[in-house]
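Every protein chain but one is kept in place in this view of the complex.
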């Protein structure tokens, strides 16, 4: 993890999204899919916390060597400010942050699921899996066509791809979970990776648990520091031995977790389905990567 | 007093200063020398109060009709932001605010004294006095040449002009008060107007009091609202009948005051020379404009 | 429901405001100020500058300093005195038809009583709001009345007993036993509460090595105190859901106001934001209206206390772990 002053090389709109490419060799060199960067805000604003973005591209070789790309949907003060940032401006960036997706050793067929800006890290992952000779299939969801991130790129990166939008403006009409079972069967998925909204992640987790498919998901939780100091970003994760759970920091102990080990009811406090820790502890979780 | 969305017509540097010209006919039409405008800051900043600036020009006729100019020395967050503002951007402006300088009825020889950005309103006043057939002489002070605002314009507007800088980089080396007695005698000053730093204003007030020269000064005091609602901007002013003093609002009851009526010791709390109200009250002040 | 035009009028157990957004004490001057930029017809009501028996000169300058998303002020109760207010300023407000809440201040219990006596039977005044941050000269040390619960009760009780119109107690956030204090005010006769007053704060001019304010410590207002004010409103509203609360502190947008209504306020007051943007109260009322429409609420009162349950919050107002192993 490094903190750098990174020059903006390129800034562009992509549908509903905005992409920034930075010159940040120290960060790009170590970046792996699932990791993220944190970006400082200007210091005369009424908002002051750093903003966090998944790494979409990190080029180690070729003409773009040492550059790093991230993608966001401008909506709040921080992302709106970033969307206005100009090329050659410098950003205060820390990265790469967090634990990356792990690659399967033996299993081959990887189904990659992303929703909205989740595609940013999922496409990066697809590249890395393919360079390791794995089969990659994709299921991409979004509210509408505008929010499907680089569909052409998705097609290029995958053996088969299914796109689903809530309004049917691109691909099928519906939600990721509607397509998931057919997709899993169709591509004979052996490993599932996902980056999506919390509710969707939970639905994916349910499918994975039911079918005992090893999986990894990248979560997002409100982060104050992004580097493990403040403990605001925790996710309740069942211990390997089933003896209970720990509140792990999404920024430094995640953001990639095994969904089978997340205590979803507790984490998604919105729906009051919380259960107390059972007196006998939680059942140990055996699905990869443990 | 109007609140308008005013387009920036022109933005330029002038030595140490920055000038903004706005399209604001409703404000420009009523603006008189000594009055000021308040400008809103963008609302995502950690600073939020409006900033206040004397009106330097208000054109009612000709090609620039309906425009308004103010001038500032970019140093803090608000003035720095304004210095970056671009032409065609809109500003939220309230004005004209405050009481203007009064013009003498019979007396003719006007000595106008300004320090730093004080020249902005003093030059406006010079124009108005000249158009009323008065004689205008000027004494301009600043720390250095850079901070002498538009010296050529000053020369054009005055019969005689004396410039004094602290480092001697333009005109005489010294301070306004050093030149003041000679200047008063030299031009046979009958009325004195001034816009300067508080300490300088006080020195000018002493000279005026001693020589019984009627005078008016434009003061600056920290202002939260600029429109008379908050009572943060007060100046202790002796009542006409000498029965005591009132804390008058610089924004709505000033910023132009008769220096002979200001309770300087009380207002300049910095120097602990404060005196309690004498049991017999203050001596009534007779110098014009009362 | 989303088609119905929501109603913005609020009824604070008999004190009715046409709009839920009032001008906070001390921020609209006494009624003769503001240069006509604040549209009185678009205010739910006006709380006056706090009034003392005699005209008050207030403190010397500097009376203000800007802080991060905040404003520090120390005006020291400069006001025309209760008589001049009633004869010169009140008529203007009454003519505009805006409900007037007179803010009552004093340096002694007696002064509070005399000020309130002068005001409460004036037909132009809808309610009294008692300012408790004035230094208590009878106790000395420059401490405000609110530092001692007995003094709060004495002042509120005396004013409430004599007054023919409803009395609101304005409390600071600065009390660890805020709910108890609020409860004591109600038992002493307060009709409702105004929460919160400026928070004691200070800043220093490091170049001059001096405090920024002549009084060193002043009242902090503006967006920076909004979370503090909101917490105060929530705590008191949870403890006494039937007692009217006016929420004040850092409200600048309709969304900010909705936060307060959801937390339990019956109406809101706006101070600092109005100094920056004279039409803030009107825009805030519009914003509340938009929110009601979007969410399908029929009236501002419908928002009150409608915060959806936060799972782990059971009266804990500073969170320790709910499970510690």
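As written, the chain order gives the labels A, B and C, with residue 1 at the start of each chain.
FYI, contacts are C-beta pairs under 8 Å (C-beta built on N, C-alpha and C of every residue); 3 or more make two chains touch, one makes a residue touch a chain.
All values derive from a computational prediction rather than experimental measurement.
Undergrad: Which one touches the absent chain: C:9, C:216 or C:298?
TA: Missing-chain contact among the listed residues: C:216.
Undergrad: Of C:8, C:22 or C:72, which one is in contact with the hidden chain?
TA: Result: among the candidates, C:72 touches the missing chain.
Undergrad: Based on the whole complex, identify which of C:54, C:161 or C:187 touches the chain you can't see.
TA: Among C:54, C:161 or C:187, only C:54 touches the chain that is not shown.
Undergrad: Write the list of subunit A residues that the hidden chain touches.
TA: Residues in contact with the chain left out: 1, 3, 40, 43, 46-50, 92, 94, 97, 221-225, 227-236, 245-247, 252, 266-267, 269-270.
Undergrad: In the complete complex, which positions of subunit C touch the hidden chain?
TA: Spelled out for subunit C, the touching residues are 52, 54-60, 67-70, 72, 74-78, 107, 133-135, 141-144, 146-147, 172-177, 199-204, 206, 208-211, 213-220, 222-228, 230-231, 234-235, 250, 255, 258-259, 262-263, 291, 295, 306-308, 310-325.
In the analysis below, only the chains that are shown with their structure count from here on.
Undergrad: Let me spell it out: compute each chain's centre from its C-alpha atoms, then which one is farthest from subunit A's centre?
TA: B
Undergrad: Subunit A to subunit B: how many Å between their CA centres?
TA: Chain centres of subunit A and subunit B, defined by C-alpha means, are spaced 58 Å apart.
Undergrad: Just how far, in Å, is the C-alpha centre of subunit C from the one of subunit A?
TA: 45
Undergrad: Quick check: what residues of subunit B touch more than one other chain, meaning two or more?
TA: Where subunit B meets two or more other chains at a single residue, that happens at 46-48.
Undergrad: Where does subunit C touch two or more other chains at once, residue-wise?
TA: 68-69, 223 - these are the residues of subunit C that touch more than one other chain.
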